[in-house]
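What follows is a structure written as structure tokens; I'll ask about it next.
One protein chain omitted, others in place.
The letters A, B and C name the chains in turn, as written, and every chain counts its residues from 1.
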Amino acid sequence: MSRTLYDLVGLAAGVAFILALKGLSHPKTARRGNLIGAFGATLATLVVFFYANPGSSLPLNNLGWILGAMVVGLAIGVPAARKVQMTQMPQLVALFNGVGGGAAALVAIVEYLHLGPKATTAEVIFTVFTVIVGCVSFSGSVITFLKLQELMTTRPVIFPAGRFIIAATLVSVLGVGVWVVSALGTTPLLVLAALSLLFGVLFVLPVGGADVPIVISLLNAFTGLTVAASGYVLDSVLLIIAGTLVGASGTILTRKMAEAMGRSLFGTLFGAFTAKPQDAAGSGEERPVRSGSPDDVAILLNYARRVVIVPGFGLAVAQAQHTVRELADMMIAKGIDVAYGIHPVAGRMPGHMNVLLAEANVPYEQLAEMDEVNPTFGQTDVAIVIGANDVVNPAAQTSPGCPIYGMPILEVNNAANIIFLKRSMRPGFAGIENELLYDPKTMLLFGDAKASLTKVVSALKAL
Amino acid sequence: MSRTLYDLVGLAAGVAFILALKGLSHPKTARRGNLIGAFGATLATLVVFFYANPGSSLPLNNLGWILGAMVVGLAIGVPAARKVQMTQMPQLVALFNGVGGGAAALVAIVEYLHLGPKATTAEVIFTVFTVIVGCVSFSGSVITFLKLQELMTTRPVIFPAGRFIIAATLVSVLGVGVWVVSALGTTPLLVLAALSLLFGVLFVLPVGGADVPIVISLLNAFTGLTVAASGYVLDSVLLIIAGTLVGASGTILTRKMAEAMGRSLFGTLFGAFTAKPQDAAGSGEERPVRSGSPDDVAILLNYARRVVIVPGFGLAVAQAQHTVRELADMMIAKGIDVAYGIHPVAGRMPGHMNVLLAEANVPYEQLAEMDEVNPTFGQTDVAIVIGANDVVNPAAQTSPGCPIYGMPILEVNNAANIIFLKRSMRPGFAGIENELLYDPKTMLLFGDAKASLTKVVSALKAL
Amino acid sequence: MEPMAIVSIFVLAVFVGFEVVSKVSSTLHTPLMSGANAIHGVILVGAIIVADHSSTNLELGLAVAAIVLATINMVGGFVVTDRMLEMFKGNKK
Partner (left out) sequence: MEPMAIVSIFVLAVFVGFEVVSKVSSTLHTPLMSGANAIHGVILVGAIIVADHSSTNLELGLAVAAIVLATINMVGGFVVTDRMLEMFKGNKK
């Protein structure tokens, strides 16, 4: 295959990626967009097998190893992607991103070993960039995975003199980077990789759990840039275009996510340096709460004119989306005005609630975005909060010190009655107490969301 | 100045153009966008004076000629742009576009003469493309200018066997193009230019006046592509980027304009081939109309609850935008609900009415777009049509043969009363009769729009 | 520059051109057309380059004509666009 044809196919794959991102930005075309992206990636992968790089010949050297490695990758990636539960999606995305960063770093290292002293300064600089950022992306993603999977604490990990250690690590990373560029050699490069991995860990540890998706998105953009840098070293227009696209769109997306959570990007990444660890269970004192029975809840709902359902992470855990839909349908049949109030960061990934409720075939019109539903709480008789906590916590507006301060919330506190379905008095993801649970107009229905909802549905039927 | 720096400045100018187009797409940033574009263009122009092209040295050869020519261009362009009346803006844009196309063709010709037999085939192909499209753009724009300036008929010019002549011209243009590529030489190139100029004339003649802005926009996109092609021949990234940007955005814009006018792009360009000339004054018979006095109009307005003002080209001609505002303010003071119904192609350029009314400081909220105002005509007591005609002509919806058939209109025929302010029974731009003038619920107030409005204002004051 | 680079730049610029104007409202059609029109006046740069290396009177004459036309296109285009947009100003504060 001629170089021109090879490059043109690469460009076509780049165009497919542009169309993919474009498609993914609109609900109607999102799925098709993803398929176009997959098509472009397949095309790009197939075509390398038919083009002999300078100094090489067809079929590719090490073909068996290459195909074998791809089969292994498929055998790991596909089942993981197929079987993951919706609640664990963010972790998986984080991991996939991390391995991508790792792959880019490895490619850069191999190419560096291969080029040896023939490498131009520009190539070495791009290699150093790829190794640093790829390794940071890899180890950072692993930490976010551990946090989201709750294999480690979801709260900011602050250690004494933390910010000095981080700064020192960063300085050594950069120092070793300069060393690699000036002296060349395998050892400095491996030291660089090791230090970068360490920096990735240190960089993500102090990030509060609630900000983790922002960090994933940022690391995703970083990985894109490493791919673009590899494209320079390997002289591939496709990698340059694809990597840059991901880098740029990922940056915008990160900013948008941060906005949706009401956080400044800067604060997310560096604010944790100064944050003090929060006390998990608040003051710990026992305060009275009003808890009710499924019948109490059913009665309240039966006489309401307008009900807003606020789903959260607990709904996803309990897989209660179908039951909640049943409840909503019953209320609608009774002539009650029902809407779902969707917080952009309810659950553990942006749009999590939309996915879950769409899975349960909840009509799109019943889903109201935060800005839409907030002004209506004044006319709402009952707000029923199902497995959500942080996204309705007024502390986000009232207590400047707390980790979610500044995040816009669903203002259920303006509704006439509030019902909470949760299992205990434990706080949500951000680990801070929710005063609303103690509010006189709040009623708590303890138990797993799905079980509680089933009981409420039966009680409502009986009325 | 080094080549790298020169190229980087070029790229910066390209970025400025991207930002300019982006800015121009939003009302708030439009003006700044235009200034950014002007800045980029200035930068790009200045920098050529400091870079010696291969085989040349600084200062540029023929510097006196170059500067002199620029001064002449400034002396023509700036006053023309400053003094033109708002009603003649479209003509001017057409002319500016045409001279741009002409410049691109000239540049290609000069470079061709300069390169002589050294030119590569690719360079010759791009040269041929630039000469053809640049010349078509030039002569086509001149014809659109003549049409808009009403120095010639605004209606489609259909001549016997027209489509065969056009097709034959196109074939010869392409044939000569191939001749140039294969044989090279100055004569074939000049023949090519001449034939292309002819084709431009023939191509635009059959286009109906109402479609002229679409054609201008299309020619604008074409000129962009010629600039990109020149960029290839002259090895300038800046010209490639700038030209491609204009080509691509111009294409989208053309499609959007055609949509706004309810025309298919294809039909606009080729439909006229088959159209039959329309009879200007309709059947010519004298039918009764109801004409009223300024007092009648004032009384009708005084007792209305909702009035929609529909401005058109005549308002622009009469420069009545300030008077109409005065009238609207008076009605609002009387508690009447007043809105302006803005048709996208009212006037002689898209957005013409917005420009005029903005000039008169009409608050933005009072301007209603077509889709917004159409559903409200049922609740409108009086629709007052000021110097508009085609944009309210129901023939666009009812008579398939007519030149404006398919264009969405402002449905004033649904209002309880219609008032027309015009000077005569003459038709509008498209040259077709408007049945609405004979409608029993229509009242005509003959006279210049500004004079009539002034009288209505006094009459209303007196009430 | 390599053909592949030029093709890539062209394709990407097409996408940028499409995307940046894809949301324009009909109010701004004319100023946008006029602004884009002014941008292609940057062919002035090309006209200056060819005027610089013109070696015959014919070449120079044509190049000078090109400079005049391109300057009219570029400067006139930006000025007229600014004039149009100035009229919107009142309402945008």
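Some points to look at:
Criterion: a contact is a pair of C-beta atoms (placed from the backbone, for glycine too) under 8 Å apart; a residue touches a chain by one contact, two chains touch by 3 or more.
Please read all numbers here as calculations on a predicted model, not as lab measurements.
Contact with the chain not shown here comes from a single listed residue; of A:Gly175, A:Pro363, A:Gly378 or A:Gly401, that residue is A:Pro363. The residue from A:Ala248, A:Leu265 or A:Ala451 that touches the chain not shown here is A:Ala248.
Along chain C, the points of touch with the absent chain fall at residues 1-2, 4-6, 8-9, 12-13, 15-16, 19-20, 23.
In the full complex, chain B touches the omitted chain through residues 4, 7-8, 11, 14-15, 18, 237, 241.
Listed for chain A, the residues touching the missing chain in the whole complex are 13, 17-18, 20-22, 24-28, 30-31, 33-35, 37-38, 40-41, 44-45, 48-49, 53, 55-56, 60-62, 65-66, 68-70, 72-74, 76-78, 80-82, 84, 86, 89-90, 92-93, 96-97, 99-100, 102-104, 106-107, 109-111, 113-114, 122, 213, 216-217, 220, 223-224, 226-228, 230-232, 234-253, 256-257, 260, 344, 349-352, 354-356, 358-359, 361-364, 369.
Please note the rule applied: only the chains that are shown with their structure count from here on.
The touch graph of the protein chains shown is a line. Chain geometry summary: the mean Cα position of chain B and that of chain C are 16 Å apart.
In chain A, no residue reaches two or more other chains under the touch definition.
Within chain C, the positions touching two or more other chains are listed as 3, 15.
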